[in-house]
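Just one protein chain is left out here, and the rest sit where they should.
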Amino acid sequence: MAKPVVQRKYTLGERIYLVEILKGLGLTWKHFIFNFRASLKPGPHTVPTCWQYPWDRREIAPVFRGEHMLSLDEKGREKCIACGMCARVCPAQCITVKKGKVKEGEEEKYAGKFYPASFEIDLLRCIFCGFCEETCPKSAIVLGQGYELAQYEGKECIITKERLINNFKAALDSGNLKPPRKKVPVAGAKEKKSLKSGDKKGSKAQEA
Amino acid sequence: MALKDSVSRLLQNDLIALEESAGCIFAEVPKDKIVSCLSSLRDELGFNFLSDIVGVDNSALYEAKAKKAKKKKDKEGEENETPEPERPALPRFEVIYLLLNPDTNERLQVRIRVPEDDLKVQSITSLWKGANWPERECFDMFGIRFEGHPYLRRLLMWDEFPAHPLRKDYPLEGMGEERHLIYEPEGEGHWT
Amino acid sequence: MNEWTIAIIKVVFIWSWTLLIATIMTWVERRGSALIQDRLGPNIAGPFGLFQPLADGIKLFTKEEFAPKHAHKILFTLGPVLFAIQAFSAYAVIPFGDKIVINAKEIVLQVADVNIGFLFVLAVGSLAVYGFVVGGWGSNNKYSLLGGLRATAQLLSYEVPLGLAMLAVCMTYGSFSLREISLDQAGTFLGFLPNWGIFKQPLGFLVFIVAAYAEANRVPFDLPEAESELVAGYHTEYGGMRLGLYLFGEYVNLYTLSALMVTIYFGAWHIPYVDMSSYLGPLAYGIVSFLVFFLKCAFFLWLFVWVRWTIPRFRFDQLMGLGWKSLIPLGLLNLFVTAFLIQITV
Partner (left out) sequence: MGPVKQRIASEDYVTINVGPSHPAMHGTLRAIAYVSGETVLGTDLEIGYLHRGVEKLGENLTYHQFIPITDRLNYCSAIANNVAYEMAVEKLMGVEVPVKAQLIRIIMTELSRIADHIVLVGILGVDLGAFTPFFYLFIQREEIYEIFEWYNGARLTNTFGRIGGVESDLPEDFETRWHELKKGLEKAIDETDKLLTHNRIWMDRTIGVTPISAEDALSWGFTGPCLRACGVKRDLRKDEPYSLYSQFDFDVPTGKHGDVFDRYMIRMIEMQESMKIIDQAFDLYKQLGPNEPLMAKVPKIIKPPEGEVYHAIESPNGELGFYIKSDGTDKPYRIKIRPPCYMIFQAFDELIQGEMISDLIACLSSLNIIAGELDR
């Protein structure tokens, strides 16, 4: 293979290095002065493009897909009905749900007839795709804004139901709750039927 | 379609099947004539760009089909007296060459079928330099040997790897090959 | 105070001074580059992050001193030591101010006023090659070796234009002594320009500054340690204080070169059109001359940083081409023109 021969003419300005280098120096000097002035301001967020992390946090999008939470309804009851849709749809298979039947006298705690006896998410496997949130019929599982997920031990990365609910409570207190998902308009169709049948199938499969 | 006509005219007897699926045209040619077919396609129809080479293991598909057919048979029971004539079993593997004509922007997929007992295909690295790695990958994943390839070696898996992972009989979780590679500290300190 | 005490005080002073500058330079480099690049840089340790170099130093000192298994143990240690020794000793003949009068005793602000100052700087400066090549060879690593080789070729090639430029200066001022050249730069030239080397030797200065960048292994000539090609070049295998010696040595070299540039091209401690000694007392004059000299150096130190974060890196053959095909002819031309001008003016 013969390599093509490349010939390109340089202009005089390009030929003698210095002109372009001086231009470049001017450009970087402008940036330097701008940032130097900015950096003298008080406060952690001085240079506009630089966030000083622990003291200075950028705004997280309300739809951010961070650490999961299990939401409660207005009466403080658990929304989750342990249908197992999230576990089935998860590409990383990081969710395990155990189903429990709501006994009499426990209706104040749980919104549905069934409740998750245990609900574990393996954060080490989770890829934060948000499919669980999207598929949940009761919008019980929500991906919140928590992003500081580092732990000292692998065991701690498997988060349990208590932590999931605590996450929700914390978000509720701080007012960072995710707005409810807007319904996606579908081209000329009634989606309701298929949705419901999907639910039934899911719950049946879980029972089996 | 014009493309179909010209392909069938060009390949004539070499053409085993010419089918269309979801807007893509698949031409099937005999395995031994792949080099001549591709070179004539390249030189005469202008398909001078090779997009990729795809290997497919059809064994699971055939099995599923056979099962279905058997079920059907069982259901229909003995009413259907005349059994279907036994078709010769299709070869297990197929290799698909994805071709492109950069001038007319037509795409043509050329398929060959490779039986399991004769995993040898003529290499097309003489036609396209770019066929080098796709053929190596095909060998790596399916064990199809490309004869005349300058350097047929595993590409993605390591050299000592014993199996061909994209075959359908290879389990998703692997067969434990990685044990040789990963150092596992014994006892405490390892959290799993 | 006798001569010896004064000499020792001067040596200790300049030793700690260059070390201080080198330390601060690491901070300037990091903060400066950060601000150029829309970042903030280290600003946690101390006011404006000024204690960052201290923290870095502590880190380097407390790190485990280890050598790779296959490294040549002696050469591996000798490399950084050689480099640091040459870096610190090169400053000996360069002045850092005019003179200071204490107790009616005149002290020249220069460690040693050698009458072959130029030759000393060049000779000691070229010892840096040993630091690189010994370290690179001793590491027993291909990247290090290539880095060392690159450094050798580069330093040796660029010493020639550096020498040529300096030679032209010597011819202009008729002396090899850096102090005499400094003293000669007072007053004006052609009536309106300051009597600085740069106005007498503009082309020579250009050659000198480019060669100086190459000698200091700075961008665009940082090929020996080009991190994207050779990992870290000659100091790939180094860690701890051995690495620290290389890094400090580099900044000390920068200071030396800046001081040299100021001494021979930018009028040393002189302020143009102002004769300081007539306004100030002897002690104050000494201090002011020292400060002026330092400020001029500081500008060039900053220039080193500034250029580094602006332009890309040369390729090896282009580097050699620039040295041998452009700078040396230019240096020679400069030399001939200078000689000619001297011949017709004298």
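By letter and in written order, the chains are A, B and C; residue numbering begins at 1 in each of them.
In this text, a residue touches a chain if its C-beta (ideal position, glycine included) is under 8 Å from a C-beta of that chain, and two chains touch if they have at least 3 such contacts.
These numbers were taken from a predicted model, which means no experiment stands behind them.
Considering the complete complex, the chain that is not shown touches A, B, C. Among C:158, C:238, C:255 or C:314, only C:314 touches the chain that is left out of the view. Among C:143, C:173, C:205 or C:269, the one in contact with the hidden chain is C:143. From the options B:91, B:143 or B:165, the residue with contact to the chain not on display is B:165. Although one chain is not displayed, subunit B still touches it through residues 21-24, 26, 48-52, 54-57, 60-61, 64, 96, 98, 102, 105, 107, 109, 128-130, 132-134, 141, 150-151, 154-158, 165-166, 170, 172.
Listed by residue number, the positions of subunit A touching the unshown chain are 1-8, 10, 13-17, 20-21, 23-24, 27-28, 31, 49, 60-61, 63-65, 89-92, 127-131, 134, 143, 181-182, 184-189, 191, 194-195, 198.
The set of subunit C residues touching the chain not shown comprises 33, 36-39, 142-143, 146, 219-220, 222, 226-231, 309-318.
In the analysis below, only the chains that are shown with their structure count from here on.
Note: centroid distance subunit B to subunit C, computed from Cα atoms, is 65 Å. Centres computed as Cα averages put subunit A at a distance of 39 Å from subunit B. A separation of 52 Å divides the Cα centre of subunit A from that of subunit C.
Within subunit B, contacts with two or more other chains are made by no residue at all. Shared interface positions of subunit C, i.e. residues touching 2 or more other chains, are not present. Against subunit C, the residues of subunit A that register as touching in their complex are 21, 24-25, 27-29, 31-32, 35-36, 39, 46-50, 52.
Across the complex, subunit C meets subunit A through its residues 32, 34-40, 43, 306-307, 309-311.
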